[in-house]
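Below you'll find the structure I mean.
Omission of a single protein chain aside, the complex is shown with its protein chains in their original locations.
Entry: chain A
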Amino acid sequence: MEDELYLENIDEFVTDQNRIVTYKWLSFTLGVHVNQAKQMLYDYVERKRKENSGAQLHVTYLVAGNLIQNGHICHKVAVVREDKLEAMKSKLATIASVHVYSIQKAMLKDSGPLYNTDYDIVKTNLQNCSKFSAIQCAAAVPRTSAEVSQVQTSAQADSQTPNDTHAVNVPTINGHVSSTAKQPSPQPKGIMGMFATKSASKSQDTNKETKPESKETTIATTVSSKVSPKGSAMSNFFGKAAMNKLKVSSECEQPKEEKTVAKPSVSVTEPKSPPSAAVEKPGKKMEPVKIQQKDKRSRAKRMATSDNEEKEDENLKKKRRRIKRPQSDSSEDEDVSVSPTPQEAKPPLPSPEPALKIELEPATTEASTGGKKRKRKRVLKSKTFVDSEGCMVTEKVYESESCTDSEEEFIKSKLPAAHNQSTAAVRKEPKEDRKGLKKGTATASKANKQVSIMGFFQKK
C-alpha cells in the first residue's frame, strides 16, 4: 500500500526518531517532488489529528502573499507556527500560497532548527539539489572538467584584451608575460614561477600551445605544427646543439601529446603538459642557479651509479625503479610496460627519445601523462647525432637533478641490450632526465611553489 507507506514513514520520523520533518527533508529522503512532500505532510497531519486529537504534533506553515506596506505592495514569504497562521493570513491582502512547512513533535521556539534541518539535507544532496524542485532550468547544466578548464583558459585570455583599451601604457611584452602567467594558472605554479622573465615569443608559443591543448579533439596535427615553431623560437635562446636537443625532445613530446589528447580523462594534465614541455627547457636556462645545484648533486650521483653499474645492477635498479614508479605515478608504469615490448622487437638500440617516440606511436591509448607532468630541468644543451640505425641519439652534457632521472634511463636502456655501457649510460641520461626531472621538478617545484589560493578550497 504505497499510500500508507509514506504515512508510516512520516510517523516514524516524527514520533520515533523525534525529527523535525520539513518538506524539503522529506522530499529528499523519500525521493519525491517537493509539492508531493508538502501534500504528504498535510495528509499525515490531518489523519493523525482525526484519529487522535491529542496527538503531540506541532506544525509550521509557509504563508506567502501580498502585503500593503508603506504604500507599496510587498510580497511577503513567512514561516509561521500554526497558532499564528490565521493572524498572518489576515494580514495579507492576497494570499499566494499556504502549505505545510514542517512537522515536529516539540514546539519550536524559533525557526533556527528548521534552517539547520534544511541545510543538512541540502548539504548531503548538493549535486542534485534541484532534482525534486518544481522548476527545472534547461540552461543549468554542469560543465565537464574539460570544459571548465577550457573556459578558465579563455577567460584568462579574454581578461588580457581589455588591457589594450585601458589607459595603461604597458609594452606588449608585459601583456604577453601576464597572459602566460595567467593562462597556466590551473597548472602547477612552481613551473610558472620560473618563467617570470620570459620573452613574448616564447609566451606566444605557450599561448598557442595551451589553448589548443585544452581541447579534447585529436590535435596531433596542430601539435606537430606547433612543435616546429616552438623549436624555432627556442633556437633564439639556445645554441644549435641545444636546438637539436630541443627539437628531439619536442618531437618526442609530440607523440606524448598525441597520447595525452587521446586520453579523455586527463584534461587537466593536457594544458599542463604542453606548457611544461615547452617551457621546461627555457625555464631551465632561466634559472640555472637553482637547477645547477640540483644537477650537480644528481650528476654526482649518476656518475657514481653509471660508473658502477653493470647489466644486473641496471636490471636490478630498473626493477627497483619499476616498483617505485607505480607508486609515484601509475601512468609512468604504463610507459614502462609499453616501452620494453616494442623496443625488444628492435635490437639496435634507438636513442631514448626516438625510442620513446616509436613506442608511443603504436600505443595510442597509453600515455605517460605522468612523465609529461614532471617538468624536465635541463640547463645545459645536449647534442643530437644520428645513430647507426638512423635514429637520433641525444646526449646530454650533464645530467638532470634527481635520482629519479636514472629510472627513466634505466628502463629505456633495458631495451637496447646490445649497446655498450657508455652509450647506454649516456642515453640513459635523457631518459633519466625526462622521468627523473619529473620527480625532481615536482619536489623542487613543491619546495618553491607559491601557496596558491586553491589551497584554501581544495578540501572540496
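Heads up, the rule we're going with is that contacts are C-beta pairs under 8 Å (C-beta built on N, C-alpha and C of every residue); 3 or more make two chains touch, one makes a residue touch a chain; residues count from 1.
The rule we apply is simple: contacts and distances are computed from a predicted model.
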item	value
Hidden chain of the complex, named as in its UniProt record, picked from "Histidine-containing phosphotransfer protein", "Protein LTO1 homolog", "28S ribosomal protein S14, mitochondrial" or "DNA polymerase delta subunit 2"	"DNA polymerase delta subunit 2"
Which residue of A:I20, A:V100 or A:C391 touches the chain not shown here	A:V100
Which of A:V34, A:I103 or A:M392 contacts the chain that the document leaves out	A:V34
Residue numbers in chain A that touch the chain omitted from display	6, 23-24, 27, 32-36, 38-40, 42-43, 46, 60, 62, 64-66, 69-70, 72-81, 83-84, 87-88, 94-100, 108-112, 114-115, 118-119, 122-123, 126, 129-130, 132-143, 148, 151-152, 155, 159-170, 174-175, 178, 453-454, 456-457, 460
